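Let's turn to chain A:
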Amino acid sequence: MARPSVRRAALPLVGVAVWFAPALAGGGASVYSAAVLIAILAVMAYGLDVIVSDLGEVSLGHTVFFAAGAYATALLSTRAGWGSWATLGASIAVALLFALVIGLVTLRLREFVFSLVTYAVAVVAMSLAANWSFLGGSDGVRGLPMLDLSFAGLTLTARSDRELWPYAFVLLVVAIYLVDRFRNSRLGAAAIMTHLNPRLATIGGIDPARVRLEVFLFSAPITATAGWLYAYQRAYVSADILENYFLILMLTAVILVGRRQLLGPLLATALVLVQEKFFSLGGYVDKIILGSVLVLVLAFFPQGLMGLVRPLARLARGAARRAGAAQPPATTLMEKTK
Partner candidate 1 sequence: MNLAQQLVNGIVLGHAYALVAIGWTVLLGVARLVNFGHGQLYMLGAFVTWWAVTRAGVPYGLALPLAMAVGAAFGLLMQRIMLRATFEQNLVSIMIMTLGFGYVLHGAAALVFGSTGQILETALSTRDIDLGPLWLTWQDAAIVVATVAVFLALGWTLERTRVGRLVRMVAEDPQLAQLAGIDVRRVYYGVFAFEGAAVAFAAGMVAPRTPILTSMGFEEVIMTFVVVVVGGIGSVRGSYFAGVGLGIFTALFGALVSPAYTTAAAFLMLIALLVLRPGGLSTGAAGGAH
Partner candidate 2 sequence: MTADGLRTDAVLRVRDLRVAYAGNQAVAVDALDVAPGEIVGVIGANGAGKSTLVNALAGWSRGAPRVAGDIALDGRRIDDRPTHERVRAGLLLVPEGRLVFSRMTVEDNLSTAFAPLAAPGRRVYAREEIYQLFPRLRERSGHLGAQLSGGERQMLGIGRALMLGPKLLLLDEPSIGLAPMLVSQVLQTMRALARSGLSILLVEQNVRAAMEVVDRLLVLERGRVTLEGPAGALRDDPRIARAYLGAHAA
């Protein structure tokens, strides 16, 4: 694999390629639709990535943040006439509030109880969303206005998925940037330490519980922002946004390519959604495929796809080296031993 510095330099190139990808792939409505969805769901997954890959905890409740962003956006835009910037702020605020409550409650819980509790939160949220008339009950909230981020005379609206793509792309770039900054920050380092050796971390002056809470508070808004854009994209929000599908997708996105790979969640989300949109075998079979991928990767390729690529890359390098090996170094050695 190329050295980290080379990989970082390549990022802007990757960014440009991704920007033009939908156009290059035909530019049809379904292509843009898929691209926007990939971007949104990847951002959703990035929020979880920070928790799973860095902090080492499994939050099974991140769908709640996704839903919180979507519902806040839907309710405030349809019932209170709030604009897109305002709903964005509200989504982040609601997510932070939920994360604070959940985070404080689960502060001192052991790993698997934490996961159970977050899972339960998601299930309860689903039953609430389906039954509470305030949230639209089983019909959900319909008729969202189009996305309108206009300001200072600049018109920034989106009436279709093609027009939505630039905004989805920007959101994706921002999310990736934030995750990258996090990983290079003190909090990110503290998270890793807490993950690998909590006792050592404590001795080093880190409070594991506090780090956990802070990372949780950092991750929730990211996922919620994805929900915000998702609401505009679909123009309606209902309880099905809390379905297991999103959770399974997020988890797969985080582990499929490999842990802590910056572009991993994006690549994985793209793979899954491309299969779903363009090579679908029917809704239920797709479910079976997605679930199986998650299970099999964890069972047999715990390093993700990277675990397959690295040994192959090493083999390739070794072969190349052997093919191009020069004579002079060997002579020098022999001279030395003489």
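On the choice of candidates, all candidates are chains of the complex that A comes from, given by their letters.
Just so it is clear, a residue touches a chain if its C-beta (ideal position, glycine included) is under 8 Å from a C-beta of that chain, and two chains touch if they have at least 3 such contacts; residues count from 1.
Computed from a predicted structure; not experimentally measured.
K.L.:
Quickly now, which of 1 or 2 touches chain A in the complex? Give its number.
P.N.:
Only one candidate touches chain A in this complex, namely 1.
K.L.:
For the complex, give me every residue of chain A touching candidate 1.
P.N.:
Listed in rising order, the residues of chain A that touch candidate 1 are 52, 56-58, 60, 105, 108-113, 115-117, 119-121, 123-124, 126-128, 131, 244, 247-248, 251, 255, 282-288, 290-292, 294-296, 298-299, 302.
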